[in-house]
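Note that this complex is displayed minus one protein chain, with the remaining chains in position.
Chain IDs A and B follow the sequence of writing; residue 1 opens each chain.
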Amino acid sequence: MNPLKASVLALSALSLAGVTVLTGCPNKTGDSKPTATEEIVVGEYGSMTGSEATFGQSTHNGIVMAVDEINAAGGIKGRKVKLVNYDDQGKTSEVGTAVTRLITSDKALAILGEVSSSLSIAGGQIAQQQGVPMISPSSTNPKVTETGDYVFRVCFTDQFQGEVMARFLTNPVAQKGLGLKKVAILIDQRQAYAQGLAKYFEESLLKLGGSVAAKESYQGGDQDFSAQLTHIKAAQPEALYIPGYYTDIANIAKQVRALGITVPMLGGDGWESVTDIGGPYLDGSYYSNHYSTDEARPEVKIFVDKYIAKHKKTPDSMSALGYDAMMLLKNAIERAPTIERKAVRDALAATQAFSGVTGTISIDAQRNAKKPAAVLKITGKTTTTAASIAP
Amino acid sequence: MLRRALLPILVAAVAVVLLSLVVPRDSYAEKILFDIGINIVLAVSLNMVNGLCGQFSIGHAGFMAVGAYASIVVTYYGGYALWGEVGKHAGLGGLGIYLVSIVVGGLMAAVAGWLVGLPSLRLRGDYLAIVTLGFGEIIRVLLQATPGVLYPSEMAEVPGLLRPLHLGGALGFSHGQSYNSIAWTYAMVALTVLVAYRLRESTHGRAFLAVRENEIAAEAMGVNTTRYKVIAFVLAAFFAGVAGALFAHQLGAGTASRPEEFNFMKSFEVVIMVVLGGMGSVSGAAVAAVALTLLTELLRSVQDYRMIAYALLLILVMILRPSGLFGTREIWTIWRRKKA
Partner (left out) sequence: MAAFLQFLFKGISVGSLYALLALGYTMVYGILSFINFAHSDVFMLGAFFTWRFAGAFGLDHPSSVQVAGLLLMAMAACAVTGFLIERLAYRPLRHAPRINVLITAIGVSLLIENVGQLVFGKSVVQFPSLSEASIGFGKHTVMMDDTFTIGGVNVRVVEVFAVAASIALMLALQWMVYRTKVGRAMRAVSVDHQVAGLMGIPVDRIISLTFIIGSALAGAGGLLVGFTYGQIKQPADASWILYGLKAFIAAVIGGIGNLPGAMLGGLVLGLSEQFVAGYVSTTFRDAIAFALLILILLVRPSGILGRRVVEKV
């Protein structure tokens, strides 16, 4: 036998064998109309490992809590919810595998995910192609929902978030703002999230009459920011806007203060959990977030208490948003005339005034959530609500 | 000679057509097959440099990135320039532009390989490793700094020649079109394997082996070692670029690809495949690629332990059986020996 022929055949045989083993026997029918007593399959893809693992884990906790509650109360329209989740390791290529598997192998009715916007975009492309509704709990880049009409989110977009901090900064003190105008921006070049947020913040800031004193960038993971901060200090800003992830923020804050820069620092929802590692350097700093644990609304208190009872720590916004995403899905399924993908999608699109832990959510025409943002102030290891800014 | 080459190509074509009929589009199975195919191209191409020529290149993902982005530029911005729209173009036009994009991706990666290889291949082998690693990092940093992808409405604002610079930055090029299919992927696999095998058996291949075994002796015998090292390097980069082009047009995984995906961990994964398969064995690299891709999928739930297992495997293989699975032999020579 010709050697090359042999190897090509051997390869094909091996691949087919492997694929068969993996995907099991070909599934029966591919219809999305399960029988009455069957479970409703909801898919979740998240980063359980990799650099985004803490976010993925938090979101997962929230979703699981919601699913448990739903099932304890008898399920949706009498049918239990089965949650199938896959780890995407924080990589877009793995997202492709995870989401494809959820949709074609596990026949999920809808899928929930992700936190990181690039991963949500990847997942969304597949969901859109296959006609499966997808809800992202906490991806804030506007491009996510632009993928198509099957992709939704329960959080605000960075466009709004950037505007929030710009408004908070420039609002006069009497209106719970800071009354400042001149800002220096420090951007994480490695994160699309930070780049996007900075861009929208700057746009809003300029519209509100503020000015940018300096703009510097770093690579997420860097340890040393002295060059950037030296430039910033020389520009004498009245505040610093650093829309990065909390892992870098703690380090940056320390160096900011060490360099003698005393002005307040502001950030976005990526700052969450910074109080765990920040130390005293962040006192008097602010960041925008999806909700605040000390809000007066009853839903918040109930959720926070339940979460603490189960996980022994305060829920962050990822968990709250994960919870809300699942609850919103349940709400949509209940409103939908039939339990199938298109109907659920339409119900989601029509959501008005859904009462979630993270606020009253209405889904707008771009499939983003219209809801207010909380601005939190850091004092030591705790945060308090400094302001709430509505769209 | 052509007839001898024709038969395997025919068989491969039949196999591929059968495969694409059996596997449903956009299914889980298709995704796995894509991954396997792309990894085979990556492993077999890296083998040309690491195995056949004995050089140590650990920046293969960087060339893949160059190929991926170059190909997207062709299908996205090129497609817009030709047809005024950015969606996937149907029919022959679409197939044509995809083919062009794969070729362009490969060529751009080859150019990058030439630029990286020429200075560093003159020197000691170890430096090549560092330079290739560094190259990957530089590519990542450069790509991250690019402005956002242009929407059709924004295209008019930017002159045609400058548009390819808009590569999406850290978010990635989230507007790829899913041109890839099993047929394309495995056609490229067949091409890569064919080239690798023919290369090995040719005079170039002999020169590579000479360089691998003893550079000084080879030089003394009149072999221009630098020239051959560069050839191997550029060829390997070309196919890495092709793999990148295939990846970038795969729905979800590649059509939202971002610079972070092409980091040195990806390069290391390809190195592991080449090492385990046997450096110098084309079929070894291919088999290892298949096996490791499947293993990754099977061990998805125990990801941490998988990496530890790979690392231990790498060390043990190097100490106990450095030649890898097939050593420098091919799968059919083993078979033949058993028959005799």
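By definition in this document, a contact is a pair of C-beta atoms (placed from the backbone, for glycine too) under 8 Å apart; a residue touches a chain by one contact, two chains touch by 3 or more.
Predicted model only: the values in this text are computed from it and were never measured.
Colleague: Please identify which residue in A:A53, A:V84 or A:V212 touches the non-displayed chain.
Modeller: Touches the omitted chain: A:A53.
Colleague: Among B:Y28, B:Y98, B:F173 or B:F268, which residue is in contact with the omitted chain in the full complex?
Modeller: In the full complex, the listed residue that touches the missing chain is B:F268.
Colleague: In the full complex, which of B:A13, B:A129 or B:V223 touches the chain missing from this view?
Modeller: Of the listed residues, the one touching the omitted chain is B:A129.
Colleague: Since one chain isn't shown, list which residues of subunit B touch it in the complete complex.
Modeller: Subunit B touches the missing chain through residues 50, 54, 56, 58, 119-120, 123, 125-127, 129-131, 133-135, 137-138, 141-142, 145, 216-217, 263-264, 268, 271, 275, 279, 304, 307-308, 310-315, 318-319, 322.
Colleague: In the whole complex, what residues of subunit A lie against the chain that is missing from view?
Modeller: Residues 49, 51, 53-54, 189, 216-219, 221-224, 226-228, 230-231, 234, 247, 250-251, 254, 258-260, 277, 279 of subunit A touch the chain that is not shown.
By definition in this document, only the chains that are shown with their structure count from here on.
Colleague: Rounded to the nearest whole Å, what is the centre-to-centre distance of subunit A and subunit B, using the mean of the C-alpha atoms as each centre?
Modeller: 33
Colleague: Along subunit A, where are the residues that touch subunit B in the complex?
Modeller: 1-12, 14-16, 18-19, 22-23, 49, 86-87, 89, 91-93, 95-97, 99-101, 104-105, 117-118, 121-123, 125-126, 129-130, 141, 143, 189-192, 195-196, 219
Colleague: What part of subunit B is in contact with subunit A in the complex they form?
Modeller: Answer in residue numbers: 4, 7-8, 11-12, 15, 19, 22-24, 26-33, 35-36, 40, 141, 144-145, 169-172, 174, 178, 190, 193-194, 197, 247, 250-258, 260-261, 283, 286-287, 290, 294, 297-298, 300-301, 303-304, 330-333, 335.
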